[in-house]
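Only a single protein chain was left out; the remaining protein chains are all shown in position.
What follows is chain A.
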Amino acid sequence: MSTPSTGEGLDTSQAVDIELEQVTKRFPGQDVPAVEDFSLSIPAGEIVVFVGPSGCGKTTTMRMINRLVRPTSGRILIGGRDASDIPSDQLRRRIGYVVQQAGLLPHLTVRQNLETVPRLLKWDKARIAERSSELFELVGLPEEQFAQRFPRELSGGQQQRVGVARALAADPPVLLMDEPFGALDPITRDRLQSELVKIQRRVRKTIVFVTHDIDEAIKLGDRVVVLRERSRIAQQGPPDEILAAPADRYVRAFIGGGAAVKRLQLVRVEDLEREDYPAFTRADGYDGILRTLRERQLDCSILLDEHRRPTRWLYRDELEDRPAHPEREGQAISGVVTATTTLHDAMNEMLAAGTGVVPVVDDQGVYVGAVRLKQVLAALEETHVTPVAEQSEAAPVRTIEEITGEIDGRAVQAAIAAGEEEATGT
C-alpha cells in the first residue's frame, strides 16, 4: 500500500552514499579509543542502524559523519566528497539531525523550529512557507493546530515528530538519528517507528540510525550493524540474516531470546491478506449489526464514526441484551494499525485490546479492514519454517503460549503508557 504522494518537491535531493574509511576517534586523556578503525559503506537511500550496548561508541561514530565529533584519523566520504573539505556548519545544514528529546528550540514555535534550517540556508519566504506546510503534512501534524504552539505544549511523541520534520526541512540527502525514540513510551515509540518507515518510503534518504534496542534495529534497518566496544563491527547485514545466523556468541547474546518473535518485526500488516472484518456505522442500526454478527459467528465488531474511523468495539453479548444506547456499549478502540505497522506491534495492539483483532486504517484514519491474531500466528509459523541451526541454540523454540504470554505483559504496560500519553497529549 502506498501513501498518497502530495509532495513532489520532497524528492529533489538525491540520497547519497556514505563511506567511512578506517575512522578512529581518540578523546584526549583516554587510553582506549572510543572508535577504532571503523570502516563501513552505507548505500544511498537505505536505513542503516548502528546497534550496540551503551558506551560502545555508536553515537560517537555517527556524530563524526556531521563532524560534531572530529575523527582523529580516517576519512568520511559523503556522496564521494570528503566531509572534512566542507565547512562544518555548511555540512550540518545539509545533514538532517534528530536527537533523543528532539532538541527543539523551546523559545520558538513549532513553525519557527521547522523554518530554522531553511532560514539558515536563506531560502525565500514563499518557499519556506510552502515547505513548512509539506512537513506538517508529512509527519501527520495538522498545521493549523500545531504551527503556533511551543515545544513544551506538545507530548513527547509530538515533539519527536517535529524533530523529524525539522531534520527533513531542507530536504537533506542524509539523516542522522541518535536514539530518537528512546525516551518515548512503548506504544508511541512503535507508532513513530512505523511512521518513519512510511516517511522513508516517500523521501528515500540515507539514514544512519543509532539505538541500543535490537528490536528497533531489526524493525527499521535495511541493514543492521551490531557494534561491540570501541565501535568494532561484530556483524553487519540485513536484519533477517542477523537473526537467522548470528556471527558469534556476542551477537547471539545481544539478540537475546525470542528470535522467532523478533522476526515478526520483519513482516508488516501490508504483507498479510486483510480480512473482510465487519464494521458498522450507526446507520446500520442495531438489528443489522446483530444479524451480521450472528451469521458470521463473531463475538465482536467495530463501530465507525461518520468519517468511517473506528471508534468502539461492540460486543455481541451486550447487543443481545438490547441496550438502550448501543453506541455507548462496548469499549473505546485504543489502538489501530496502518499498513507499515509490523506484525509484532499489531499483536501488541490486539493483546492490549483483548479482542484478538486490530483495525487497519489508512493515512486519514479511515477503516480499511482488520488483522486477526490467527493471521499473526500463521505468519509466526511461517517464519519458523526457516530455522537455522544456531538459532535453536541461541533461543530454544518456545510454545506460542509462552511467547504470547511474554508479550502480553509488555502489551499491558504499553496500554497503560498509552493512556498516559493521551493524558499529556492534546
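In this section, contacts are C-beta pairs under 8 Å (C-beta built on N, C-alpha and C of every residue); 3 or more make two chains touch, one makes a residue touch a chain; residues count from 1.
The rule is simple: contacts and distances are computed from a predicted model.
Hidden from the displayed complex is a chain whose UniProt protein name, among "ABC transporter permease", "Phosphate-specific transport system accessory protein PhoU", "NADH-quinone oxidoreductase subunit K" or "Spore germination protein", is "ABC transporter permease". For the chain left out of this panel, the touching residue among A:Thr72, A:Gln100 or A:Thr281 is A:Gln100. Across the entire complex, the residue among A:Thr24, A:Ser84, A:Thr109 or A:Gln331 in touch with the chain not shown is A:Thr109. Where chain A meets the missing chain, the touching residues are 66, 68, 88-94, 97, 99-109, 116-117, 120, 150-153, 166-167, 176.
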